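One chain of protein is taken out of this complex; the other chains stay put.
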Amino acid sequence: MEQFDSNRLRRLEDAEAIRNLIASYGPLADCGDAGAVAALWSDDGSYSVGDFGEAKGRQAIAALIESEMHQNLMKQGCGHILTSPHISLDGDSAIATNHSIVFRSADDRHEAWRVSANRWQFVRTDDGWRVRHRDNRPLTGDERARALLSL
Amino acid sequence: MEQFDSNRLRRLEDAEAIRNLIASYGPLADCGDAGAVAALWSDDGSYSVGDFGEAKGRQAIAALIESEMHQNLMKQGCGHILTSPHISLDGDSAIATNHSIVFRSADDRHEAWRVSANRWQFVRTDDGWRVRHRDNRPLTGDERARALLSL
Partner (left out) sequence: MEQFDSNRLRRLEDAEAIRNLIASYGPLADCGDAGAVAALWSDDGSYSVGDFGEAKGRQAIAALIESEMHQNLMKQGCGHILTSPHISLDGDSAIATNHSIVFRSADDRHEAWRVSANRWQFVRTDDGWRVRHRDNRPLTGDERARALLSL
């Protein structure tokens, strides 16, 4: 019988937790739960959203969801899509890389308003994995967006 | 050496099985395998598809795939996209939350015909995990769609 190596199990649990956390962003953003979105980040977490600038700390991140722009998007009908991420674990920190798409309702269909590159830095806290920093930039030919996707 | 806790392994297997089941819906819908789609649900399973109403039981779920509307969509060219779900396990039941997109072919590109919120109830059966209920509603500003995405 092979010996049980709890590190192997833990790495799988870490990847699962990070995947679940990323998978919760879209639903929480689309139903407008600003507090729950902000709680995905660590206390000192930050979120850089392309040309909109950087939100630092949970209050500023919640404010993105509470903003008039986001609330109007919700009323119009929107879908925040996050793709299955590439995950690189390194002990108590991790990097995840994926795409996000913001669809907005338009006539009898949806338009892909933003298709972006995302790079997430995660940290293990006493309350589980949290986002330390998320970098998001639309893929409109911008070299800085492409750079986020290097692995 | 840490003691082996088989519950930790089982929870990972449960999440993996549910993720794989959701990942099979799109391919099976797009290749028109009505029987295999229906078999993802439990015997008494149901599927509520926005304003199209609710399909109760496997025969009614298979009929959605066999319908003229779905068959025409397949001939035109369609892609049923399911995003990586947020999964909440609770013993022999589970809730998964994600987005779905139905693309249809149009001229030299694809249109996002429907971008929807999805809430799945799963149950562990003797044959493995099955869908007990799937609730799907297009994200067109409808509060009921947004409500499906609360976690």
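Labels A and B are assigned to the chains in the order they are written; within every chain, residues are numbered from 1.
We take it that a residue touches a chain if its C-beta (ideal position, glycine included) is under 8 Å from a C-beta of that chain, and two chains touch if they have at least 3 such contacts.
Remember, it's a predicted structure, so these values are computed and weren't measured experimentally.
Peer 1: Based on the whole complex, identify which of A:Ala17, A:Ala60, A:Val123 or A:Leu139 touches the chain you can't see.
Peer 2: The single option touching the absent chain is A:Leu139.
Peer 1: Pick from B:Ala38, B:Ile65, B:Cys78 or B:Leu149: which residue touches the chain that isn't shown?
Peer 2: Candidates B:Ala38, B:Ile65, B:Cys78 or B:Leu149; residue touching the omitted chain: B:Cys78.
Peer 1: For chain B, which residues touch the unseen chain?
Peer 2: Per the touch rule, chain B residues meeting the hidden chain are 3-4, 6, 9, 12-13, 16, 19-20, 22-24, 26-28, 30-33, 36, 74-85, 103, 105, 108-112.
Peer 1: Which residues does chain A use to touch the chain missing from this display?
Peer 2: Looking at chain A, the ones touching the missing chain are residues 1-4, 8-9, 12, 15, 83-87, 97-99, 101, 111-117, 138-142, 145-151.
Quick note on the criterion: only the chains that are shown with their structure count from here on.
Peer 1: How many angstrom between the C-alpha centroids of chain B and chain A?
Peer 2: Taking the average C-alpha coordinate of chain A and of chain B, the gap between them is 22 Å.
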